[in-house]
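Here's the structure, in structure tokens; my notes come after.
Complex shown without one protein chain; remaining protein chains in place.
Up next is chain A:
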Amino acid sequence: MAALWDLFPPTRAWGSVQRCHTTGFGHFHRSKSECLHRPEIRIECLKEDVRNFLKKTGWERKLQNAVYRELHVLPQPSHAAAPPEHTKEPLAYMRKAQACWEKRILKSLNSMSTELGVPLARKRPVREQKELLQKWSEMGTNEPDLSHFRPVYAPKDFLEVLTSLRNPNLDSSDEASCRSHLGLIQVSLNVKDIPEMREFFCELSLEKGQLGIDDHTSFPPDLFESDHICLGKKVLSEQDSAAAQQYSRQGCPTGLRAHLWALILNCSNDPEDVMHYEQLKAGVINHDLLVDNLIYKDVKLTASNDDYYFVFEDYLYQVLLCFSRDTAVLEHFNYSSATPPTCHTKGQSGAEDGTSVYPPNGVVPFHGFSMYVAPLCFLYKEPSQLYSVFREMYVRYFFRLHSISSSPSGIVSLCLQFEKLLQVYLPQLFYHLRETGAQPLRIAFKWMVRAFSGYLATDQLLLLWDRILGYDSMEILAVLAAAVFAFRAENLMEVTSLAAAEAVLADLSTLKVMPLLQIFLFATVI
């Protein structure tokens, strides 16, 4: 505990301890009270004995992990005068842009509902409920008529919004200066440059072993791999979240990855989590939402057509349909710049009308949303555990990829970082692509929004996501995007149009992620 206190100021740590107290630590209290009945606990040194008991049974470590998890998501303590919207997003023009974007999404959803005559939510008739329950684990065999449904928005629509983001206080006069933005993003956020990146990603440097490089069959395993696996087993036996996070910076072995990720995200497969998942499943069976059709459509369009993920189609439905109904996800709006969309509810006769969040989790899926879940299907077999890991990854990382904010892991910062890296490292390539109308961000944006899911081979993608979890930041996505451009720079210098550039970069499935990152960060001379 002492180490945690050093890392984070006491006020934040206390707040997170209080949160842990209220969120599902029932069996902790029970075991505490049970231990008091044991004969070896003495009255004279009750405090010490209880503390030792907790340490022995592993509860201290669990509490530590829970506090560590809360510290990850709690926002920085803000000034007393700051209103809550300032804590979510300090820049006023970004809040405005996010609000406009949300309005557009809601309008699109509403118009879809009225055009197609499908209600936003309806109760399923009993016969339909029974059918769905029977076919729960094979929902992929359903062939609903989805031809009229279209995704609410696609990543390229979102890119248009980001390119039109303007700070009204920025001097954007016509004369070119050293601060002109040559790329698509025109805001001046604080992004790391190469020396700062080298420091931040120091565990990826050339002299340190990496899974993804040093576990290649041509290297003897004694060099790095077997030691690393031993260390991983030790970390798992200690059940320490912080240690697991540090460990995964150098990659997680395939056999240990599922447990390590669950440890880092502090997701357990307790009976309570299983029960929560069953409740959500019951919710899916009882009610039918409009967004369910969007999810079906999205899975059919993306994951089912993918060579690696089509086998997991059923799992994707089981996870995403439950995800739409999970109101626990609403908590992440406290630290996200987004606000959940609300709708008016028409009560039954006698019941009052009111407003409620729609969909219940506040997240409207877009084209490609199911690809956030698909790679996790390789790791987890149990739907309830798959669900809780996905939900935790979403509320920690993925939500930043489709909302407008000034956070360093937000998509706006990632885009700006990508463009800056390319301008510094490959100015000729950047200029050439810009001149031919193939702005690099137009190609790289879809990679970053999906966190490269569906573009890289799965083993490489999981190595990349190891580092996202290890560094608790998504800046590595921008670095990888720039590294891919650097790798294919020669071919790209030959292109004369956006279509040709996209063709050069269409297939990333043969790329090896870790060597690219290492070379780009540590072995390239500017």
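Just so it is clear, a residue touches a chain if its C-beta (ideal position, glycine included) is under 8 Å from a C-beta of that chain, and two chains touch if they have at least 3 such contacts; residues count from 1.
Everything below uses one rule, namely that contacts and distances are computed from a predicted model.
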Inset, instruction - Write down which listed name, "Dystroglycan 1", "Splicing factor subunit", "Aspartate aminotransferase" or "GST C-terminal domain-containing protein", is the UniProt protein name of the chain that is not shown. - result: "Dystroglycan 1"
Legend entry - Candidate in contact with the missing chain, chosen from A:Ser113, A:Asn167 or A:Ser509: A:Asn167
Legend entry - Touch with the omitted chain, as defined above, among A:Gln134, A:Asn190, A:Gln428 or A:Thr510: A:Asn190
Inset, instruction - Out of A:Ala92, A:Leu116 or A:Ala506, point to the residue that touches the absent chain in the complete complex. - result: A:Ala92
Legend entry - From A:Ala81, A:Val126 or A:Val525, residue that would touch the chain that is not displayed: A:Ala81
Inset, instruction - With the missing chain put back, which residues of chain A would touch it? List them for me. - result: 78-86, 90-93, 95-96, 99, 167-171, 177, 179, 187-190, 406
